[in-house]
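Before I ask anything, here is the structure I am working with.
Excluded from the complex is one protein chain; the other protein chains are retained at their positions.
And then subunit A:
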Amino acid sequence: MAALRDGDFAALQILLKAPSKDAVRQLCQECFSSPPAALGPLAQRACPGLAVSAEEAEQLVSAVHNLTRHVVYRGLTAPEDILRLFPENFHQNLKNLLTKIILENISSWRNEAQASQISLPRLVDVDWRVDIKTSSDSIVRMAVPTCLLQLKIQEDAALCGNNPVVSALTVELSKETLDTMLEGLGRIRDQLSAVANK
């Protein structure tokens, strides 16, 4: 999470050199989505389009990143709240443009932040099959149903970057185990409804 710094608004004025409103829009989106470590390369890519020095590009990209992330962090949704962030002497049109762009993107940015939150490994998919065991070394003839459950689990997105590691865990459940599990899941459901109804 980045906090707004004093030099940020000064750096934002570099956007006045942008070729079009769409270019500004594009840059805002890229800067928000980029993790701090990837801002350097992003600045290098933005450099030629803005006709600024490498150093200025870096300051700009960093400033846009900080601004967009700050708004998402605080959960600001009203235009007045966003406009209030800018200093008195900030370029009026640019201020309005940035506010407009932010408002357009705020809910998808919020979702993005929530999706990339740290967490335990996440369940991605569940598959199952039911087998009937007909024979084994301990008993030659039987008909015992059993369940094979495959859970696809994805490691923490933040750790894996663009290559999420998905592992598959296959477990076997007897009918008794399944009944116990369902009992537990049922209790979770009841508690969730109790919380929701409060």
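Criterion: a residue touches a chain if its C-beta (ideal position, glycine included) is under 8 Å from a C-beta of that chain, and two chains touch if they have at least 3 such contacts; residues count from 1.
Basically, contacts and distances are computed from a predicted model.
With the options "Serine palmitoyltransferase 1", "hydroxymethylglutaryl-CoA lyase", "COMD7 protein" or "18S rRNA (guanine-N(7))-methyltransferase" in hand, the undepicted chain maps to the protein name "COMD7 protein" (source: UniProt). Checked against the hidden chain, the listed residues A:4, A:23, A:94 or A:153 yield one contact partner: A:153. Where subunit A meets the missing chain, the touching residues are 1, 69, 72-75, 110, 113-114, 116-123, 126, 128, 130, 132-133, 136-149, 151, 153, 169-175, 177-182, 184-186, 188-189, 191-192, 195.
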